[in-house]
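Handing you a structure now.
One protein chain omitted, others in place.
Labels for the chains are A and B, by order of writing; each one numbers its residues from 1.
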Amino acid sequence: MDLIALANCLVSPSCLVTQTTSGLIIGLLLFLVAAGLTLIFGVLNVVNFAHGSFYMMGAYFAYTVYVFTGSYALAIVGAALGVAVFSIVFERFFMSRVYGGNVLMQLLVCYAFILILDDVVKIVWGPEFKSMGMPDYFRRPPVFIAGGVIPVFYLFLMGMTALIGAGLWLIIGYTRFGKVVRAAAVNPQMVSALGINTGLVFASVFALGGLLAGLAGALAVPVRSLVSGMGFSILIESFIVTVIGGMGSIVGAFVGAILVGMVRSYGSIGFPLFVEGLMFLLMAIILVIKPSGLFGKEA
Amino acid sequence: MSKPTAHTNRAADTPSRPPIGRASLQRDIIIAGVAVAALILLRVIWPSPAITDFTIRVAAYAIFATSLNLLVGYAGMVSFGHGMFFGFGAYCFGLVMQRLALPIPIAILITITATAALALVVGAICIRLKDIYFSFITLAFQMLIYSLIVAWVPLTGGDQGLQGGIPRPSFLGINLATPLHLYIFAIVMLALSLLVMRHIAESSFGYTLRMIRDNMERASFLGINVYLVRLIAFMVAGVFASLGGVVMALFVSGAYPEFSNWTMSGEGIFMIMMGGISTFIGPTAGAIILSLLNDVVTRRTEHHGLALGIVILVFALGLKKGVTDFAADWWRASGDSKGGKQAAEARP
Partner (left out) sequence: MLQVNGLSKSFGGVAAISDVTLAFPTGSLTAIIGPNGAGKSTFFNLISGGLIPDTGEVLLDGKNLVGRNRAEIIAAGVGRAFQIAKIFPSLTVEETLLGAIGAHQGHSANLWHRFPLPQTRDNVGRVADMLGLTDKMQVLSANLSHGDHKLLDIALALVLEPRVLLLDEPTAGMGPDERWRMIDRVYQLWETEKTTLVFIEHDMDIVFKIAPSIRVLCYGRVLAEGTPDEIRNSPQVIDAYLGTDHGAHAT
């Protein structure tokens, strides 16, 4: 524990800017993953424990496209679409077979995919850490605010997530698909009663969730190193985020993600060894006070 | 038999079972005694170190998995964090042995007491939540304990694990530093743990758990204190998981953070699912199967995850039930044709 370092940071504007920015970046990436997780839970009542692996695949897809084409824009699009397609396959051929049954069976199928995908990554890309490096157009002098450093890529990342968030809001709020998604979150029976093709809706929800995870992976590649198993810690964190925010609530996922990002960022100064513990403590406290999460509907 | 028309006749050809109260304690003790004797005999006939090690490891896992099934299978409480007690037991026992130099039985008693206290506190909070939220909060507490173990370096050795070995002083002429004694100790611990858990599962309390699992609301309208019963179940399961941890700590002469990581809980769940949650012995079978699988896969291929993942998929999507569930179905079916004699054994 290093509370003095934490206190010093809290009174230093430059440290505040730097830590808040990095917390924001962590939070925004988490939001993209958690939004998919919470969406899938809201509509299908299924916890997709393999969601972290979707993120990992997004990162590796983006890395590969970038290496071959040199275009980061293509890499982002490729990762998002690639993971979305994979999610549909995952949902249609595997998860859909264990709906409605034992939660443990769903857990096992996801667990199997975590193991398999981690090994596939090792076989295809090798077991060592990979790093894509910063694309050329982001290699510019960072922005300074109150003495705090903000890399240009961070600004891009914030802009992108804002854009994606807005898109998500439009889809959920104003499309027919969004209407079905919102209805399903309130009353799952109603959707099938309305004669909607639930298989199509479920696959679309998984595709959207996968798309978001793929985007998160692609956006993370320039600032994170890639390794088999990288999906797990983000799974655990987005899991904490969804529980804190309320399973099924996208607004909750956003608030939870920013909260967890800040805990991570500032916690790493004050409690370097206990950052994870801190997050789980936060989760446990919120579960005790309001089991359905900050923005979840009452169970 | 003609097809029944009115539904009042339906009982005539539906599965039924003989009166309960057949699974007596004496019978269980005899089975356990025979099993222990057979395993000791096996070791005498075939003193292979590989088999000895394998059996000790399986004993630790089987105690752990059976305790988890007390929650999942009998009480319907799907804990994602049961590994916390396995890890806590291992660390608690290891630390007591290292720092207090007490006899092993005393250290085990201290471990049981400490785990019960931990389970009481954690349980009092977790039990308030139901269904998937119970699963989440147990996972949160497990990771909290995992984080504490990793962070509290001076006490636990951090991510390196508890270093320096666990002393194994002789007691009552038993020297657990010798493989044979440790082997016998592990299977006796397994047999005793299973006996006690079996007794609890077949007690009035055990049937209360089944009632709560089947219908919590209706159970509470029988005047059952659902909270208290669930809390006791959580504590009992936690205590036995810690005994699994003790056996493991004695075997590896140390304790590692992985013991209380999510993977431990995940493996526990996989064991009970593979072995079957509807029979008492299922988790033990699952512990054997998963350990065998791990050993074989590790020996045959470096792509451990890929192979294990495919096996899990085949199991989850193909079989959908544990091996002892199939055995129980078969047993029940053949029992029914002989007048439903053995059917009572199969289902918790």
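In the analysis below, contacts are C-beta pairs under 8 Å (C-beta built on N, C-alpha and C of every residue); 3 or more make two chains touch, one makes a residue touch a chain.
As the structure is a computational prediction, the values presented were derived from the model and not from experiment.
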item	value
Missing chain: touched chains present in the view	B
Option from B:208, B:260, B:291 or B:324 whose C-beta touches the chain left out	B:208
Sole residue of B:120, B:195 or B:224 that reaches the chain not shown, by the stated touch rule	B:224
Hidden partner chain, touching residue among B:119, B:143, B:236 or B:252	B:236
Absent chain, residues of chain B that touch it	7-8, 10-11, 14-21, 23-25, 199-200, 202-208, 210-211, 213-215, 218-225, 228-229, 232, 236, 340, 347
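Simple rule for what comes next: only the chains that are shown with their structure count from here on.
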item	value
Mean-CA-position distance for chain B and chain A (Å)	34
Chain A-facing residues of chain B, complex	72, 78, 125, 128-133, 135-137, 140-141, 143-144, 146-148, 150-151, 153, 158, 262, 266, 269-270, 273, 303-306, 308-310, 312-313, 315-317, 320
Touching residues (chain side chain A, partner chain B) in the complex	47, 94, 97-98, 101, 103-105, 107-109, 111-116, 118-120, 122-123, 236, 239-240, 243, 247, 271, 273-274, 276-278, 280-281, 283-284, 287-288, 291-292, 299
